[in-house]
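Excluded from the complex is one protein chain; the other protein chains are retained at their positions.
Letters A and B mark the chains as written, and numbering starts fresh at 1 in each.
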Amino acid sequence: MTAPSEPQQLAYIAGQAADARVNVDIETGDGMILNMGPQHPATHGTLRIVAKLDGEQVVSAEPIMGYMHRGYEKLTEVRTYPQVTTLVNRIDWLGNFANEVPFILAAEQLMEVEAPPRAQYIRTILFEMSRIANLALFLGDMAVQLGATTPVFYAFRDREHVLNQIEAVTGGRFHPNFDRIGGLKDDLPKGWIDDTKAVMGKLRTFCDEMEDLVVGNEIFQTRTRGIGIIPADTGLEYGLSGANIRASGVDWDLRRDNPVGLAWDKVDWKVWTHPDGDSFARYWVRLQETREATYIVDQLLDSIPAGPIMAKVPRIIKVPEGEAYVATENPLGEMGYYVVSKGDLVPFRVKIRSASFSNISIAPWLLQGVYVPDIITILASLYFILGDIDR
Amino acid sequence: MTSVLAVELSYWQETGIRMLIGLAAVLLPAGTFVYVYLFKMMSFMQSRLGPMEAGPYGSMQLLAEVGKFFQKEDVIPERADRPVFKMAPFVVLVSTFLLVLVLPAGPDAYFVDLDVGIFFALAVSSISVIGILMAGWSSANKYSLLGSLRATGQLIAYELPLVLAVVGVVIQAGTLNMQQIVFAQADGEIFGWGGIGNPYILTQFVGFALFLIAVQAELTQPPFDMPVAESELVTGYLTEYSGMRFLMFFIGEFATAGVFSGIAAVLFLGGWWVPGLDSSSDWFNVLGPAVLFGKMMFVSFLIFWFRFTYPRFREDQLQKLAWKVLIPLALANIAVTAVLKVAV
Partner (left out) sequence: MIRLSSADTTVEEAEAAGAPLVDTVRDAVAAAFVDALDDAVIESFVKPGCDVIIRVRTDAWLQAADAARNGLGYRFFDFLSAIDWMPSPFGRDMDAEQDTDSADAGSAAAEPIVAGYGGGETRFQVLARVYSLYEHVGVTLKADVPDDDPSIESWISVYGGVNWHERETHEMFGIDFEGHPGLRHLYLPGDFEGHPLRKDFPLVARRVKPWPGIVDVEGMPGADDDEGADA
């Protein structure tokens, strides 16, 4: 490796100095400044929270991100459409497969192709399974953030079963990269349907366990009830979506209200809401959603049609000129891709609307006046994935 | 001690033996708790195996851990108040070693037989607060400071229910001497029935529950572990400690758990005495430590069971629990005990 040139060194020093100025700007003022992160046990990732404290009370708090910014919106402009899925399933790495689906659907919408029914079913199944894998971890993680160490191990134990099933189909546990424009890469392996049904049973047991162990715990309730209340209208203004807004009593689920061609409308399921809007409500709604997702998967497995898994698409994928926005109800909330195509192999512009970015943008508003332990409760209950914020 | 061995020992020999026994009395329960509860029980509760590689069933893991800590660099932050920073772990440990002094393990197996034994124990247990405050302040770290302030507020608040829970026992036994409290339980009777003596857990069950809760808070273990809440304050006042000094805090935590469960065993479970045996028998000088250890294991099992089960309170909720629930309950318990003592 060659030594950096002098201009490079100067630029580096200038960069450090500018960062220091920003830090000073943020971190000065009255009261004590508590800097949480980017290395902190509670931020699962590299989110940094600068909180001004008065005693243990938060006067103002400001999340600072960008420590994991990977520039996916720029990178998509130099990747062909099939290559983009590799990038986007690294956005919300826990709900991996669900990230690919809206992008593929947007491309399909522009190309006016539709995946065959069997592919739609398998997509929906894998989508819901990544939701379970994602939310199961949340259910344990929220408890560990509040100091109970045990539930998170149960979450990891049972999430493993789901990941195994996803791996059996896609070959990847974290980055399946399985969705293709016009269908899927492969069909389901033999015997997978029965195995998955058994796994869904285990996950329901897990949800029951969490209901007893965490939701039923008095200390958990005192820590979460009435903490971080989000009124529905404020939540909508900040673009909160998914379980966060449903916990504020808004009955809105993109799976039901804006079906985008997947198989959710073929099965019988329920959108869970909670009127309270506090941290407890958010946990409760996610718990119910995890359980509901296992029922969705079960029903889809029963009714999965036979047939091809790939529609007829050209071998070089050139997407016709146009713009499309497709959003789906991902584990973390609404995830959408605004795809602008100029009729080329590569997208002209992709705007990634990720759920956590909007969900966490309410944090400065929400964290005013709470106690330090409540910062953790609120952030844990808003549930973000750093990759989903920074993209 | 001398009478047990029935050998004439010089002052230095006796002191040396006492020191070794004292070390063993602090370190053995601490090590046992770490292995049995922290390593194994917690793992089984969390559906995993825990350490399995070092020694049969991972039993040597503890030595490996200690060896690891010995090898680590003793990092002291640049801005730290060095003498205070270095001293803090010792102050915490001193409190533990002083506590063990008054713990009787047999009719003649004790370090000192203080007439104000339980009073002494509760007084020296507060020394650790100073150590924690020193650690938090000298670390020059905001997490440490917040953690140590939380710890101080918590330890002081829970000192009160701890003391008040003991008062019921003291009223019943009519003595502050811990040895005499054991004898009082051995020779006592429950409303005229002396079949199993009177282990105070039966008559002072409220006191026992309060004592356990307060001990849990004194040990800063979940659900009262805000001072070291890892998801908020990294590890509170321990944040800047590493290597040996961290190990001392760690030993201090578990040794104190051991000593407190020992005190609980003495106060509520009859200490070294077993129902049905003559409490003045010399056999108890040999059997006593084992019996006491068994009872300590039982009490600490409860402590660690809660530790691995519950999430933590918030600081203000903890204070509310202490002042609005535990202390009134303890006072009521004292009043009822006093009335019954006079009446029966």
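One rule holds in what follows: a contact is a pair of C-beta atoms (placed from the backbone, for glycine too) under 8 Å apart; a residue touches a chain by one contact, two chains touch by 3 or more.
Quick caveat: nothing in here was measured; it's all calculated off a predicted structure.
Every shown chain that the unseen chain touches in the whole complex is listed here: A.
Among A:Trp93, A:Trp192, A:Trp252 or A:Tyr295, only A:Trp252 touches the chain that is left out of the view. When the missing chain is restored to the complex, the residue among A:Gly140, A:Gly336 or A:Gly387 that touches it is A:Gly336. Checked against the hidden chain, the listed residues A:Asn35, A:Gln57 or A:Gln83 yield one contact partner: A:Gln83.
The omitted chain makes contact with subunit A at the following residues, 14-15, 17-19, 21-22, 65-66, 69, 71, 73-75, 77-80, 83, 109, 233-234, 236-241, 250, 252, 257-259, 314-316, 321-325, 327, 334, 336, 338, 340, 342, 344-346, 349, 351, 353, 357-358, 361-362, 365, 390.
Everything below uses one rule, namely that only the chains that are shown with their structure count from here on.
Taken in their complex, subunit B has these residues touching subunit A: 42, 45-48, 142-143, 146, 222-223, 225-226, 229-234, 308-317. Interface of subunit A with subunit B (complex): residues 32-35, 40-42, 56, 143-150, 153-154, 157, 214, 217, 219-220, 222-223, 371-376, 380.
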